[in-house]
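I am attaching a structure below and will ask some questions about it afterwards.
All protein chains but one are shown in place.
Up next is chain A:
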Amino acid sequence: MTESEPRFAEYAAPERLVSTEWVAAHLDDPDVVVVESDEDVLLYEVGHIPGAVKVDWHTELNDPVMRDYLTPESFARLLGEKGIGRDTTVVFYGDKANWWATYALWVFALYGHDRTRIMDGGRDKWIAEGRELTREPSRRPAVDYPVVARDDRTLRAFRDDVLAHLGRPLVDVRSPEEYSGERTTAPAYPDEGALRAGHIPSAASVPWGRAVHEDGTFRSREELEAVYLDGAGLRDADDVIAYCRIGERSSHTWFVLTHLLGLPKVRNYDGSWTEWGSLVGVPIVVGSEPGEVPAR
């Protein structure tokens, strides 16, 4: 793979970001597959980067029956069909400042697919720069992708992990209204169902969008440090769990903390508020203060 671009040198893992220019120059690179992941299931069909394949978070990365991600066999089949090999470099981009692109990247990471990048600025930046789009679906020759076990311990937290973690750093990346308990879903989003509103005790509130500029590109390392290390008190954090509503917005924050700021251990709690806010017997806090961890 190539070296990282100088403009990203300030980040902990500069090779995790690529620019739109870089992508434009690598559209014919046989070792690179560009993947679009959006919130809107039809957006790829309206126009995408030439050669890019689509990965849909809802229909393709989730198990169709159980609330969980794909089995290792299904994941291998999905990637093989998309023409993505185990050694392929995958560049993700998408709508909403790469919100879903980072989610897809995090899911790929669970299966140990490590050669992954985010196109800084995402779909909107590509379009704003007047770059080429096509409606032609991309067809890549299928390849064999090995069946690899999913690692649910390193990057992923379950509810019991969160309970055991209380007292150590937690980041709630939802909107202030969701955090305080005024509502259970993001403003302008329909109700997705949680029986209680509020946040996990002691969680710091850092809405995910604070990590990006208006144009969807990531903020500078200095700005990110001010938000997360100083603002949310993560400077010496050696074990952080991030959560949101179903784990998508917190994937974005997971990406920032892990790859841009280089925190040693960050897990994403994908059960998030749709689970915690409906669990029987777990503590929650209402209001805009983090609140105390209950004595055990």
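Everything below uses one rule, namely that a residue touches a chain if its C-beta (ideal position, glycine included) is under 8 Å from a C-beta of that chain, and two chains touch if they have at least 3 such contacts; residues count from 1.
Operating definition for what follows: contacts and distances are computed from a predicted model.
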### Task
Could you tell me which of "Ring-1,2-phenylacetyl-CoA epoxidase subunit PaaC", "Iron chelate uptake ABC transporter family permease subunit", "SufE family protein" or "Thiazole synthase" is the UniProt name of the chain missing from the displayed complex?
"SufE family protein"
### Query
Which is it among A:10, A:31, A:45 or A:87 that touches the chain not included here?
A:45
### Summary
Contact residues on chain A toward the hidden chain run 39-43, 45-46, 58-59, 64, 95, 188-190, 192
